[in-house]
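Heads up, one of the protein chains got dropped from this complex, but the rest are sitting where they should.
The letters A and B name the chains in turn, as written, and every chain counts its residues from 1.
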Amino acid sequence: MSQLLNIEDFTLGFPDRPPLLDSVSLHVNDGEAVALVGESGSGKSLTTRAALGLFPGGSEFSGTVSVQGLDTLTANKQRLMELRRGHASMIFQDPRAGINPVRTVGDFLTETLLRFDGLSRAEATERAVKQLEQVGLRRAKELMDQHPHQLSGGMLQRVMIAAALLNSPDLLLCDEPTTALDVTTQSGIVRLLREEQQSRGMGMLFITHDLNLAASMCERVYVLRRGTVVEHGPTQTVFQMPQQDYTRQLVEATPIIELGEVPAVEASAAPPLLQVSGLSKTYQLPRGDVITALDNAGFSLPEGGSLGVVGESGSGKSTLARLVVALETATVGELTLHGVPRPRRPLKAAERKVLAKDVQIVFQDPYLSLDPRIPVGNAVADVFRLHQRQGRKQAKASAAELLGRVGIGPDRFDARPRALSGGQRQRVALAKALAARPRLLVLDEATSALDVSVQAQVLELVEELRDQFGLTILFVTHDLAVVSRLCSELIVMHQGRIVEQGPTARILEDPGDGYTRNLIASRPRPLWDAEPVTA
Amino acid sequence: MTLAIQLPQAGLRRYGSLLSPMAWGALAVAAAVVLLSLFAPVLAPYDPDYVDLNNVLAGPGPQHLLGTDALGRDLLSRLMHGGRTSLLGPTIVVIGSTVLGLLLGLVAGWSEGWLGKVLGRLFDLLFAFPALLMAMLAIALFGKGLFAPILAMTIAYVPYVARLAQSLVVAERSRPYVQAYRVLGFRTPWVVLGRVLPNLIPTVGAQSTLNFGYVLADLAALSFIGLGVQPPTSDWGAMIEESRGALLGGYILPAFWPALVVVLVVVAVNVIGEELSDRIGGKLS
Partner (left out) sequence: MTATDHVQAPAPAQGGAARKRAKDRAVRPTVYILKKLVSLVVTLFVASLAVFFSRFLVPGDPARFLLRGRSPKPEALEEITRQFGLDKPAWEQYLNWLGGILQGDWGRSLTYRQDVSDVLLGRLPTTLQLVALAAVFITVLGLFAGIVASLNKGFGDRFILITLTAAGAVPPFVAAIALVALFSVGLGWFPSFGSGDGGWDRIWHLTLPALALGITYIAMVARVTRSSMNEQLLREHVEVATSRGLTRGSVVARHVLRNALGPILTVSGVLVAGLLVSSAIIERTFGLSGIGQLLVQSIDRLDFAVVQAIVMVVVAAFVLVNTVVDLIQPLIDPRIAAGTESR
């Protein structure tokens, strides 16, 4: 076995700044699948792009990055282009961004064949169609004439893979190839990639932030942190017996399905805090189409309970969350919160103010959910002034106290949101929501945009706050593992409908619905283990 | 996973840090021109209308720093006095169109129903009337002078501000932070005027700064073709027009100075405007 990709002491950075990559060394042998895991900003993408001779403009680098003996740091343009065309291909994270939206799929696939391999249009088309069929796309001939916006994300990623495989590369570089996709779509892509890699005997470097995914794809793994390799070895060894603290933290923070973690609320005679029945939301599109975002949803959530809503994109779970906080108005159905039936019209200002003390929401994106101009302390104080009728001074004191409880120290009181990290922003968003003293807290994918280690901390905080404030939780997410940790009850949604609901442990152990089973089975499982990772 | 979040958030990004040297230079030029024009009655060495037929088309010298025109009037004094007229018009137009445009843009952006659509259509329609054309039509209706074109251009520049404000508001409205304000029970006027509006001001301000340059050039052009300010009042455009005869006779300076000042001011304003909009909408951190 020869070394297909060999990176030695590779350092990359911009002048007068600390290096982004610091003496990274890694290698991939022929026919071997190697994972490169790390959180955002660890330098995974930079490392991988270097294998194709792609560097950020203005950067300086040293060391060796060689692919089949060709050093991409020093090779001339011609050799690099030959390498990219014939020997090494890359699959990018977001196929919708990665395929030129104004050209057809056929154009995308055949452009290198026509321009550099001297194939005729008919030959190139035939080869592209064959390749599309091989990656599991039906009606491949029709697809060739379609534009990317007419295809789903999963189909597009298969197109991207087909393009990468067209010239039978020896090395396949994958940069988070399934991160933009739903779990069930991801499992299909992962299976395809693994099959192709095995049957062609390609070497593969697989970048991901998801340890479970790395374990399901690769025999060896490198763990990257802030531009340095902290640990490497066989995947099973590294994940089960991590030697370094950082790796250990990463493994512990990675959410896994935990059964029976959260005790259910004892049944009581009191009416539930949130009662939903027959709730539907449809949208009329300008073209006359009607989209049913939520179809006949019904459930109840007792005071102090915790309910997880799980589904993929387009499942209607976010619509449900937005209906609960009255950002949307239901088309039909009943929603009763804290004894108040919700009118089927946009709320008046006074009604909104009353509702605010019953329910609050924390959104997904920590970079957008805070007003960029307002210091975080003032943002929280504003809520105290509005809802607790506190004066300026008192509100500031209350805000400081609450921010302290979510782990934001007084030194950050006057900071603008942009000076905070993603995790800190979500903490502030939580404080802002809690300042209204709501009974029900809706978390709409509130931890999905965070790195796993940060996500683990924020989840811990939510658990603490739930106990301190006696909150009822409605947690909307795509991630079964997160729900299993936080929620005693579970709703599974698919295409606008609730397909299954009940105690979390029961559903996860013995799913009754086909879609739920599919969802659970789609979670990546390590190569050494046929079963999903469970603690 | 971190894909979506690191994209630039137009309109809200880091602003407020220091300007580039070029922008400082532009600011200095603009300030100098404004001050010289503002205090022209005190600072100008001569009466701008004083005719000295013994001293026509003189070159720059200790007597007349920039020379004299075909009637022997001091060019520097005329430039300073003319600046008062030349700068006043754009100032009124920019303030008027910014206030009106922001107001209409906020309403159009915030109302999801027919009102927003109708206003959007109205802006589209107004775009079909270029400012200079609108000004000429107004002059045809109300007569020559500054009143008609200033009024017309104020209206003509409204859609430039309003459309921008509208699109910004639409973008802001769907941002989680605005939705969070709604869920928190803050009243809509407080959110719109107190929170959303300040976030628009830098971007709209950049656009209005650019508009200032265009209006200045257009008003000068109107004076140049004799439709704008009427004698004895003068502005830079009219000065260039007055100097055309001298120019064809080979005397460049009387036309050169006002032309230079117009270009300098427009460049300065554009540099400042672009610096602002780059700072707001531009680069990744």
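The working rule: a contact is a pair of C-beta atoms (placed from the backbone, for glycine too) under 8 Å apart; a residue touches a chain by one contact, two chains touch by 3 or more.
Worth saying up front: this structure is predicted, and the values here are computed from it rather than measured.
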Full-complex contact with the absent chain, from A:Ile291, A:Val332 or A:Ala349: A:Ile291
Full-complex contact with the absent chain, from A:Leu20, A:Val135 or A:Leu181: A:Leu181
Hidden partner chain, residues of chain B it touches: 1, 3-4, 124-125, 127-130, 132-133, 136-137, 139-142, 174, 213, 217-218, 220-221, 224-227, 237, 240, 244, 247-248, 250, 252, 255-256, 259, 262-263, 266-267, 270-271, 274
Residues of chain A (touch criterion as defined above) contacting the omitted chain: 49, 52, 54, 57, 80-86, 89-90, 92-94, 97-103, 111-112, 115-116, 147, 149-150, 152, 160, 163, 178-183, 186, 281, 283, 285-287, 289, 291, 293, 312-319, 322, 364, 445, 448-449, 478, 495
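Assume only the chains that are shown with their structure count from here on.
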Averaged-CA centre spacing for the pair chain B and chain A, given as whole angstrom: 46
For the chain A and chain B complex, residues of the former touching the latter: 40, 93-94, 176, 179-180, 209, 325-327, 349, 352-357, 359-361, 363-374, 382-383, 386-387, 418, 422, 429, 432-433, 436, 448-449, 451
Complex interface listing, chain B residues touching chain A: 1-6, 9, 12-14, 175-177, 179-188, 195, 198-199
